[in-house]
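In this view, the complex is presented without one of its protein chains, the others remaining in place.
Let's turn to chain A:
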């Protein structure tokens, strides 16, 4: 009796072309790139990005891919150039080229090729069996270098693993030779330039973009958009020299009725001098989102009259409510422990009409650990049988849920409760930034546009001193306990919202992935350093390029064709495990088996093109017909040219 059993088809490793003798996939990819460059349909670009994986284009560098895209003219028909030469960015220089390096692909075994290390990236290329293989890893993404044992490959062979911040760990094996510089040494130097007194690559990068991204955020203009200043709130220059608080921006919005002396006293009572300042004001109710750090009440329950009065004034600035709600992002137990360390929280008995809520969000160390577990789940292989349970065990989605739930509570307090809120955690630059920016994204449709989102990030994260050192730019101390994926968590929350409301955001998934890729890449100056003051000192704006320069030079790539403005509509995501998903196209994109689903928006874009073509033809015919009928009879007035037209926020 004949029977057969099957191997799981998932065992196949789809898009890697290594052993496809025809190399047809490479050809196809090239065509796709060509198509992408010519038509700039981000759909195909995105498809290519994720499906080609380690192939001709490099995923981490969606940026780079499109940078080339921008400078396509300079490269001309450059598909061939990829073959033997290392594509370089303006300002990028090659440090070393090593031949006979083996890339240990977790999916298809060994690949022999040439490794080039520049001051920006590691570029591995191989021409085997007519198929071209490229692995491109920007150095900024490397968290640490590890030597690994390589059995059966001779004594001189060394193994190297690049443990990356973006959920992958490529491995190489190479022969050590006296004549060649040591790969590890060169890599270490350029992957961690700050630890070796070298500049970050952002300061060497010389690309010219038609748009200047540094002009995206103008604090005064943003507050003006919100209707500020008004009678209760003023735009203050008190921190113009960063004397009051060195981690705050120079422009702050504070209540009108308070003296500079009082503010200084409040600053002394708040951790890191981060006083309560306005982040956002509701256009109707005047309820505000105010952010700050924890009060320094200490073990003896210190009080500060000025601080109490400050919050009272914030409450009074909103005539709609006689209450003020403080959202302390921390777990209540932690907040209590903090009292012993001279921190603490506002006592409801000292602050009248104040309601204190703990959002019970764990700290940065818990988040770091959670993402570390996630990496084990998604890379290099996935456990088919227990995939969902494994995700559950990382608790990553649980924390995403906590964050979104906290932000939704804040948004609802303003929107439905018409009550002002004060948000803080310990220092007011981590969970606070996550919560205020998410709440603002829910409340204000402006932040859901491509430009508005950039403003939101510039404002709530960059200007208000989120410690981007948590990313560890150019620093070799990978075990630093200050590192934590808080910004990634925020972007993940945004992605979750965009999944629930496919039409509410002007930007697309590629945009979010690009932002995260350049959080690490050190190509742009946007996410470097911890505060406005530091960035001024390093002349970041003068010496580096903004990520938004690149994005806004080709916005069509990052635009969501489904976008419909949910103007004036508060967007509450459904904070339920049932609707939260693991963002596999980001976290699991290095697994070649994670082929993306056929993007719907690509179909939509094709239809938009079709519609434009049809409209053109109808108009042509209408013109013809009307001139025809004019000559014969004049009874028809010209029919409307645009009979229909759903406004579509896409450039076709």
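Odds and ends about this structure:
Quick note on the criterion: a residue touches a chain if its C-beta (ideal position, glycine included) is under 8 Å from a C-beta of that chain, and two chains touch if they have at least 3 such contacts; residues count from 1.
Following the convention adopted for this analysis, contacts and distances are computed from a predicted model.
Considering only "Tetraspanin", "NADPH:adrenodoxin oxidoreductase, mitochondrial", "Myotubularin related protein 10" or "VPS35 endosomal protein-sorting factor-like", the record for the omitted chain gives "Myotubularin related protein 10", by its UniProt protein name.
Although one chain is not drawn, the whole complex shows that of A:99, A:206, A:365 or A:569 it is A:569 that touches it.
In the complete complex, the residue from A:91, A:106 or A:229 that touches the missing chain is A:106. Residue positions on chain A in contact with the hidden chain: 1-22, 24-25, 28, 47, 51, 104-106, 108-110, 148-153, 159, 225-227, 283-284, 380-389, 391-393, 397, 401, 405, 408-409, 412, 415-416, 444-446, 500-504, 562, 564-570, 572-579, 581-582, 584, 588, 593-595, 597-598, 600, 603-604, 606-608, 610-611, 613-615, 617-618, 621-622, 625, 628-629, 636, 639-640, 642-648, in rising order.
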